[in-house]
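Removed from the display is one protein chain of the complex; every other protein chain stays in position.
Here is subunit A:
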Amino acid sequence: MEELDGEPTVTLIPGVNSKKHQMCFDWGPGEMLVCETSFNKKDVTSRFHLKFLHLFECFLPLWHHKMFRAHLVCHFIFCRLVRVSKNYRSVIRACMEEMHQVAIAAKDPASGRQYSSQVRGVTTVVLAPLFPSLLPAGPLLLHLLDWVRLHVCEVDSLSADVLGSENPSKHESFWNLVTILVLQGRLDEARQMLSKEADTSPASAGMCRIMGELMRTMPILSPGNTQTLTELELKWQHWHEECERYLQDCTFASNPHLESLCKIMLGDEAALLEQKELLSNWYHFLVTRLLYSNPTVKPIDLQYYAQSSLDLFLGGESSPEPLDNILMAAFEFDIHQVIKECSIALSNWWFVAHLTDLLDHCKLLQSHNLYFGSNMREFLLLEYASGLFAHPSLWQLGVDYFDYCPELGRVSLELHIERIPLNTEQKALKVLRICEQRQMTEQVRSICKILAMKAVRNNRLGSALSWSIRAKDAAFATLVSDRFLRDYCERGCFSDLDLIDNLGPAMMLSDRLTFLGKYREFHRVYGEKRFADAASLLLSLMTSQIAPRSFWMTLLTDALPLLEQKQVIFSAEQTYELMQCLEDLTSGRPVHRGPDTQQCQDDDIETTKVEMLRLALARNLARAIVREGSLEGS
């Protein structure tokens, strides 16, 4: 296992006395949960007792909101894989610049450093021309040069500075600029700068001209070049000797700057190491060294040069950082090592997940079968997506990533999507839409149930009903209807008539709901004095078994005024059915004479009601039979 590059920082948790009690902790996707136990250091047998929980958010610079763009655009590209590498690069470049701004603006220098080091690390590796099969055709060195030029963005601003001044060659950074240009192999620009120097100081004009000639004649590799490598090597050797000659002849002796430039162009390691500041890191040193000592280097040899460059550059003063390890692995073209090093060094799965995905699509990654998850690519994508879900607003991106994980993606999505905190209905609707698009009916049901429960608790019965309709949850619809009916029994009137009157086809969702709708219809019809219709409706409510038993008494009591009307409303047949219902109801109820007086009173009321009903039914039956028996009724 690799060692950390620095001392771990110690953070004191307020309110926890680590001397008295032991702490326990667990990792989450982006946080750490710490709590104090009641184990003390001596007595291990005491019971585990939770007092306080502390939640730590780990410092994740890649979750900074300016980096959202990176997540978003990567997500966009990930889903489409269009012109992948270049797009990724430009995104990273843009984000890198922005992060520089953030790092500069960060008040705390430590966090600023952390920002920039993290991002620089990531960008370095991304921009590195890592793998030969990913590279477009062309010699390795050209790509390395490209990489270095892209990576170091200070040159442009320095160049603008110097050229913008009145007298460029007298600018204090003039020679620095020329040196950097030479170090990056931008010899044409260096020549232009030298010509300015030649113009202003005629004494060194001659030397500048010679140097310029050397720069111009350096044989370079270019993709369109038809020379063979051997030809190129010969020419280069020739040129190298010419430079050597000039140096030996002390042509540039009077101008130390030009002399050091010449040494650099000869690939002299000591001269290069003198420019450590301008080079700023060892891989720049590596590229420059290769440019001026072995321009036709082959990819296989790269790692040896890399190792020696690293050692020379660090010179034993400092040890390699994790980022350096990543790059070394990259130069060795050891993909798995790169991924492993990245996973260790970077605090976030963003980079590793996208890189592995790219490699997988290019068929460069031999899939290791891990103990769980289908392969490394899927494992990393799952980790990254889980991290996205832990973030309050990036969860929508995580959904798409899970979609692309064939084995465990759906299951992970199912687990995560239920746990997104839902503060507003609009967010809930978006989550539900995601579930419905993927036919996750269980999750839809469970989320709707939670929302409906919340609504019921807040007395928003209409909302509760609309959630149950969405989830096609008959059980919950029954619950809501029961609530309505209970309210009616308590208050004697319906609340939320606008809802119950306009249930529409949703009524069919649950029997109880249908009953509620029909019962309300009964009241309405009764109010309109259409008694015959009301009567048959009431009867159908009882005989069709959709009325809950507990409600039958109420229904029968509702029948009383109809029975007591002057005209006969219930036919004999109907009256028989009503009597049947009454008998069903009373036969199931045992009559108990308990000591409780309240119970006694209730029983009395019950018996009185039943007797009244019996009487009314009997009278109605009599009248109905008479009417039907006589000539008018038929």
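What we mean here is this: a contact is a pair of C-beta atoms (placed from the backbone, for glycine too) under 8 Å apart; a residue touches a chain by one contact, two chains touch by 3 or more; residues count from 1.
Keep in mind that, in the parts below, contacts and distances are computed from a predicted model.
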Undepicted complex member, UniProt protein name, chosen from "CENP-T/Histone H4 histone fold domain-containing protein", "Dolichyl-phosphate-mannose--protein mannosyltransferase", "Alpha-1,3-glucosyltransferase" or "Nucleoporin 43": "Nucleoporin 43"
Given A:157, A:248 or A:393, the one touching the chain that is not displayed: A:393
Option touching the unshown chain, where A:458, A:544, A:557 or A:599 are the choices: A:458
Touch with the omitted chain, as defined above, among A:496, A:533, A:558 or A:577: A:496
Touch criterion as defined above, residue of A:466, A:481, A:510 or A:620 at the omitted chain: A:466
Hidden partner interface residues of subunit A, rising order: 65-66, 68-69, 72-73, 76, 392-393, 396, 423-427, 429-430, 433, 456-463, 465-466, 469, 495-496, 498-499, 502-506
